[in-house]
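As structure tokens, the structure follows; a few thoughts come after it.
Here the complex is missing a single protein chain, while all its other protein chains stay put.
== subunit A ==
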């Protein structure tokens, strides 16, 4: 589904590459966890794959489409759940969803039905006509997710979708993502919650200093690492215990 070849990104004025000569293949139907410490290059990689950032070198294809030649088709194919809420606070949940759905060319009764169905599943039906600014963090996260899947993307990128939400909201979000995956959506997700990733992902890639330092199924990675019981042990073994502060 996703084929990444020798992909690199160096920001203007930066001393080093954020992503360096990365090769990766993600198969259709996978839930791929992209893990790494702060500043490791996770968001940069997702931004490149979702057409927000121009790679310095290398290339990638999604569902066989090259990002340079099929920019608009690619946008129709993917969904992005950004780390920020990315919603209009003074619009209601329903108005936000109608607007972002319309940007994918969706309209009419089928759009309304889809919105209502997603709101129902996420437990937000009764808040559909409330303004986003009145929502809690967990509710905003759920609307943020619905905004990105109305057009039924084949690939869904999620940048820390459960950060700052309560356990209940997290459970609803993760269950919903599992359901989407069973319906055929390939999911690429970044998170600092390693337990969550261990349970949720079919495969993970540990990225540090812009390169992959570990790749495989969570259980395989744990088995390969000496004295490791959880993914977190593997993570620390691969990326070290030093603080990763950036300014």
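Criterion: contacts are C-beta pairs under 8 Å (C-beta built on N, C-alpha and C of every residue); 3 or more make two chains touch, one makes a residue touch a chain; residues count from 1.
Note that contacts and distances are computed from a predicted model.
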>> I want to check something: the complex is missing a chain, and I'd like its UniProt protein name from "Thiazole synthase", "Dihydroorotate dehydrogenase B (NAD(+)), electron transfer subunit", "ABC-2 type transport system permease protein" or "Dihydroxyacetone kinase subunit DhaL".
In response: "ABC-2 type transport system permease protein"
> Of the listed residues A:25, A:38 or A:102, which contacts the missing chain in the full complex?
Replying inline: A:102
> Which of these touches the unseen chain: A:21, A:51 or A:181?
Replying inline: A:51
> Which of A:75, A:112, A:178 or A:203 sits in contact with the chain that's absent?
Replying inline: A:75
>> I need the residue numbers on subunit A that touch the omitted chain, in ascending order.
In response: 50-54, 67, 71-72, 75-76, 78, 80, 82, 84-91, 95, 98-100, 102-105, 107, 147-148
